[in-house]
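Here the structure is laid out as structure tokens; the discussion comes afterwards.
Missing here: one protein chain of the complex. Every other protein chain is in place.
Labels A, B and C are assigned to the chains in the order they are written; within every chain, residues are numbered from 1.
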Amino acid sequence: MPVAILLWCVLAYLLVAAFSVGLAKRPFTTSVVYAATALISVVACVTALFCLNSSQIATLRLPLGLPWLGASFHIDALSAFFLVVVNLGTAAASAYALGYGRHETSPERVLPFFAAFLAGMNLVVLADDAFTFLLAWEFMSLTSWALVLAHHRSPENIRASYIYILMASFGTFALLLAYGLLAGPAGHYGFDEIRAHHPDALYSVLVLGLVLIGAGSKAGLVPLHVWLPLAHPAAPSHVSALMSGVMTKVAVYAFIRIVLDLLGPPAWWWGVVVLGLGGITSLMGVLYALMQHDLKRLLAYHTVENIGIIFIGLGLTLAFRANGLMATAALALTAALFHVFNHSIFKSLLFFGSGAILTATGERDMEHLGGLIHRMPLTAFAFLVGCAAISALPPLNGFVSEWLTFQAILLSPELSQWGLKLIVPAVGAMLALSAALAAACFVKAFGITFLGRARTRAAEAAKETDRFSLAVMFGFAAICLLAGILPGFVIDAIAPAVQIILGGHMPHQASVPWLSIVPIAQNRSSYNGLLVFMFIAISASMSAYAIHVLASKVVRRAPAWDGGYPEKSPLTQYTAGSFAQPIRRVFGTLIFRARERVEIPPPGDTRPAKIEVNLEDVIWDVLYAPISGSIAFLADRLNVLQFLTIRRYLTLVFGALVVLLLAIAIWR
Amino acid sequence: MLLVVLLAPLITGLIRKMKARLLRRQGPPLLQPYRDLSRLLHKEVVLAENASWLFRAAPYLIFATTWVAAALVPTFARGLLFSWTADLIALVALLGSARFLLALAGMDIGTSFGGIGSSREVMIASLAEPAMIMIIFSLALLAGTTQLSGIAQYMVSPDVGLRVTLGLALVSLIMVGIAENARIPVDNPATHLELTMVHEAMILEYSGRHLALIELAASLKLLVYLSLIVCVFLPWGIAPAAGAGIDFAIGAAAFAAKLTVACFGLAIFETAIAKMRVFRVPTFLGAALMLGLLGALLLFVSRGL
Amino acid sequence: MSGYLNGVTLVLVSPALAAALLAILPNYRLSARLNILASLLTLLAAFSLLAGRGPASPYALVDDLNIVFIVLSTVVGFTTSVFSASYIGHELETGRLTPINLRFYHAMYQVMMFGMNLALIANNIGLMWVAIELATLATVVMVGVYRTHEALEAAWKYFILASVGIAFALFGTILVYMAAQPMLGEGLQSMTWTVLIAHVSTFDPALLNVAFVFLFLGYGTKVGLAPLHAWLPDAHAEGPTPISAVLSGLLLNVALYAILRFKMLMTLNPAAIAPGPLMVTVGLISVIFAAFMLYRRRDIKRLFAYSSIEHMGIIVFAFGMGGPLANFAGLLQMTMHSLTKSAIFFTVGHIAQVKGTQKISDIRGLTESHPILGWGLVLGVIAIAGMPPLGIFMSEFLIVSSTFAREPLLAIALVFGLLIAFGALMLRLQGIVFGEATGSTAPSQASYLPIFAHLALVLAAGIYLPPMLVTWFQHVAQMLG
Partner (left out) sequence: MHNLAFDVSHLLAGGLVLVSFMMLYQDRLYALLNVFALHAVLLSLSVGWQAYIQDAPHLYVTALIALIFKALIIPIVLHRMIVRLGIHREIETTAGIGPIMLVGIGLVGLSMAVMLRVTADANLIAREDLAFALSVLLLGLLIMVTRRNAVGQVVGFMSLENGLVLAATGAKGMPLVVEISVAFSVLIAFIVIGIFLFRIRERFDSVDVQALDRFRGDRR
């Protein structure tokens, strides 16, 4: 039944898409479409929530897709959880777009694909056989590709979309091969059939690798992340929010579904691989982000980082599960899923914010912004909440999931294998490091963008954004706070999903006194967001009150003191580049071969002093440049065959004939 | 809780005094910090024109978060009422959010000094925090809990013994503490030289009651780290959860004694050593991080060390 | 009996008559209509075959296998005739064609249709050979119809290579006869399909091997498999676009059909070489080679010609792999490819007409200047690149996944080729369709019906295959073994 409802929702999405193809140019269409998608998303989200609570598995088979198999769909707790995440995001994005979409210059290039994109994401999570899954998966990529091309006039967007679609279909082929292995020559594509018989050791390793490539390239695991920071910013902001906040989660779902569910029991060293990838991804992601000064690209790189954190959680799950420590595995998986939820919330929030800035100023480059907190205070506030949440600061939600991950890491000495013993603390250090760096990065992002003085006319002329956007942003900010101070409920909501996968789940949290969360045991570790929040609130108000009683209330406005050398021009402010300079010096020289060249003209010379920094994307240079180079080379070489004389072609035929005759003559 | 707030400035004063004495100076009286605070409180606030709401709200929040953090550290008695609301990790994170706000506030006015301060601060923090987490790892793995009081309890209990890990942890904890509290050699709390200052640069634009709060928060933070060190590494005499008044008295006395010792150590250290270049700080903290990681690794590999 | 006779004879007679008629009709508008009408008639006849086929006569045979091809070719033949009606008008205006040429063109079109239908229906390998050559020569003449330097050169190349192919095929046919003759005695019966199939297991394997080599090369030349492909790109690029569509959509299939027939023969003789490996190898070579060739193309029609080579490679690969899944996938792929590729060529034809060039670098931002054509092309290329929810995705899914479980390395090689080709296609597509619009923005008086009819079919097939079609294909897959 719930499956039917959700499929109706998907159908509704598609109908909306079809409807918007014809009428996209009309003024009213935009609002109608977004309102409709928002409505559908809400329905779907509620249905999914219902399924999450009543943890029964519903399935449905339609006579579509592969003829003799049909297209089968199902909802278990896991897919229900992800459906909640997906549709929460889509609902918000649609509502946000009610305001944001008005500024769209060519809606006919956004609306149809937007609706279809939502349909695709829902279908992936609903699919219950390999064919349907891949069809939905590739459909999702395809529609998002079209969305990336919405503003197709700028060459870099075209390049971004090209790299995106290439990586996407590369990933799809990897998944396709993985399913080919799982299904076997007879073609048992149904998930239940796949569950029934597990492939042997070698094949399951192959499958793991292929899935890491397939799901990882979509989720943005280093080194498969290259498309992500190009494509996500290129799309309209509400789409960027969906791609970063939701689509990557669908990829995570694919990984969990295949590796933890379909593919048999894991070997312990899988955990090592996934952990290592996760750690590297999170660290690289945040370092890349620190080097950016394009706001949306920075956010995109942070998506890479958070995906890394999620995969650390999944890696721990694999490791614990391989050792039969189900309770701990449940903790790790819960942490991962919790972070999935959190990231989908605050990353969407941040992208919404950047979209608001984009519409207000037309700028994505932080170096051209600044001082926006005065022009758009509300946006600033919501954005600040998002920044704090993604920097894992208590009492917000980001902290809780990272805290859970840390707790899982702290339990890993129970693991018996040396490889794990060695890599887990290292990964823990990476996690801590990336968390701290993330905080640094968002100080930079918020500080440069919103604080200080406006660096350009555009930034000065900025206006506060519209009601819808603000409503959505504040809604998500509220969710960040609530999930942060009442994490118990979220954990309990996740529990059935964990139950499905591992057969066990974390202890029930809502019953714990004072609503605090206790992963293992009271005396071991506990955290109570509610009390922390209350304490902070109380003590802040207390101190404020005390101050106002004791101290003077006089306030005088004066020009900034600035250590006695006040400087009017906003050019003297710290820029994103200069802000990141210390960290660039510390890490960048190693990873980006960062080089700075300062030239200061001699006294009396009026030339401005120059500093130029050049960073190299080592991953691109090492991995991707050679591939494209060799393809171009081969293409050139083979292209000669287009320009032969007829006689040469005849020679080719002749040669083929002779070779085959020889083969026959030699054969047997 | 109030107690720590009252105590904090005294510590600052004490250290100043000791340093002065070590330099054969008279030095300010012990209670000077209190006087500074009260004067600041009664001065008017001079706000830069383009100061935003964030700039004005920040001091309260910074103070509040630091205060909460301080309240979570057992000073002279175990089993604080709310010790389970947040463990060590949360405590570090709380201090982190305080820093987050401070760094933002530093950038709010849009002066070059603020920028310098914030960017250096976050750079330092980005290394100090992981180091701190690593230390927590070692402690938690030893004590089997991340609850501070639990750890303290474990440290008093006889089965601790002398461990390499603890040594590593202690050293790196001290290094981190120095860095976090903007002490020499990482930062000089007494200077306003643009090349050297970090913490001071951020709060350059603050004045009046705001400044007072921030200063107070700073000395609170110092106290937090000191009492962390003492309650984890010199836990003797700390009063048990269900103790009689006498225990508390002993505990308080012991705590005071330990603090003075710690302050003395810090003072000597600071007078003995010179401020280092900003870009040598990363290596300094990197060392701390490595020590912490090493400690944790040792524990992962074998529980014996 | 009679119904079947009517069906078969109609399928053959209506194009033949039409050809004769068109050869004498001066008025090109009328002849265009007549062309459509005749094609429609043939189509209906083909459908009637679906309803009632009958016993095989020594000359004509209608079974599950060839009726697939017959229906497909008549359908595409019909839509193409519709398209060409709207196409040639413009060609006349621009003076690339004279009415005389046009009369010739229409006549030849029907001759070609006749040839192909005959080849498909024939129950006699000699007859089939004759028919295929007839169709080929007709297309040769049509490729040269523009009389331009390039067209002539392309046609000449096509002619030389094709006639070598003819020779090979004939030699192969003779060899098959000689293999059959000792068993079945002299005369017709030892060239008749049904008989050959029945007794092939007793034939001399060595002769069959040589025969298959020649037949594979001979008909493979027409399928356009590398390294026998040389004529294909130029013939597609320089001929009139309807011919390009028919070449890719039909002629290649007919040649493929011949190869399939002989493959069945080979597989039924235990002692003979298994044709599978040969087909798989050549298929892979074609796929990868064509994939790399796609990158340096400057002419839009030549680009898609190479993609046809690639797809023929995939199809031959699939049939070479054999087995119910792969054969099913191969049939599906072939059907989808015919529909999609001809739709693409329709679109490209109109694009080339409105933009007045076939140079890819001169066509930009099509979705800006001509949205319908632009998005039509996007749909077509996405389909041909094997993206869901269009039909080719399903067939490629089946081919790759079923192969990977059996021969992982082959599957990986195939996927490699597919990816390379995909990259090239998307690169060109984005260049053509997106970005700032260039060239004329004059609206095109195109007939979108054939384009979107095909694409709709492909889309529908990608989502839902009617069970009747499925069982039918599965049965054919069984036949192919």
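We adopt the following convention: contacts are C-beta pairs under 8 Å (C-beta built on N, C-alpha and C of every residue); 3 or more make two chains touch, one makes a residue touch a chain.
Note that this is a predicted model, so its numbers are computed, not measured.
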{"item": "Among the chains presented, those that the missing one touches", "value": "A, C"}
{"item": "Residue in contact with the excluded chain [from C:Tyr28, C:Phe78, C:Tyr109 or C:Tyr177]", "value": "C:Tyr177"}
{"item": "Residue among C:Glu91, C:Asp204, C:Glu310 or C:Glu368 touching the omitted chain", "value": "C:Asp204"}
{"item": "Option from C:Gly89, C:Gly126 or C:Gly481 whose C-beta touches the chain left out", "value": "C:Gly126"}
{"item": "Residue, one of C:Trp156, C:Trp375, C:Phe416 or C:Tyr464, that touches the chain absent here", "value": "C:Trp156"}
{"item": "Residue numbers in chain C that touch the chain omitted from display", "value": "124, 126-127, 129-130, 133, 137, 140-141, 144, 147, 149-150, 152-153, 155-156, 159-160, 163-164, 166-167, 170-171, 173-175, 177-179, 181-182, 185-188, 191, 204, 206-207, 209-210, 233-234, 237, 296-299, 302"}
{"item": "Missing-chain contacts mapped onto chain A", "value": "642-647, 650-651, 653-654, 657-658, 661-662, 664-665"}
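By our rule, only the chains that are shown with their structure count from here on.
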{"item": "Farthest chain (mean CA position) relative to chain B", "value": "C"}
{"item": "Chain pair showing more contacts of the two, A-C and A-B", "value": "A-B"}
{"item": "Chain closest to the middle, measuring from C-alpha centroids that were averaged per chain", "value": "A"}
{"item": "Separation of chain A from chain C, taking each centre as the mean of its C-alpha atoms, in whole Å", "value": "44"}
{"item": "Whole-Å gap separating chain A and chain B, where each centre is the average of the chain's CA atoms", "value": "35"}
{"item": "Per-residue multi-chain contacts in chain A, two or more chains", "value": "none"}
{"item": "Interfacial residue positions of chain B with respect to chain A in the complex", "value": "41-50, 52-54, 60-61, 63-65, 67-68, 71, 82, 84-87, 89-90, 93-94, 96-97, 99-100, 103-104, 107-116, 118-120, 122-123, 125-130, 133-134, 137, 140-141, 144-147, 150, 192, 194, 204-205, 208-209, 212-213, 278-279, 282, 289, 292-293, 296-297, 299-301, 303"}
{"item": "Of all residues in chain A, those that touch chain B in their complex", "value": "370-371, 373-374, 377, 380, 384, 388, 391-394, 399, 403, 406-407, 409-410, 412-413, 418, 421-422, 424-426, 428-429, 432-433, 435-437, 439-440, 442-444, 446-448, 451-453, 514, 516, 522-528, 531-532, 535-537, 539-540, 543-544, 547, 550-552, 554-563, 566-567, 570, 572-574, 578-583, 585-586"}
{"item": "List of chain A residues in touch with chain C within their complex", "value": "63-68, 109, 130-131, 134-136, 138-139, 142, 149, 152-153, 155, 158, 161-162, 165-166, 169-170, 173, 176-177, 179-181, 183-185, 187, 189, 631-632, 634-636, 638-639, 641-642, 644, 646, 649-650, 652-653, 655-657, 660-661, 664, 667"}
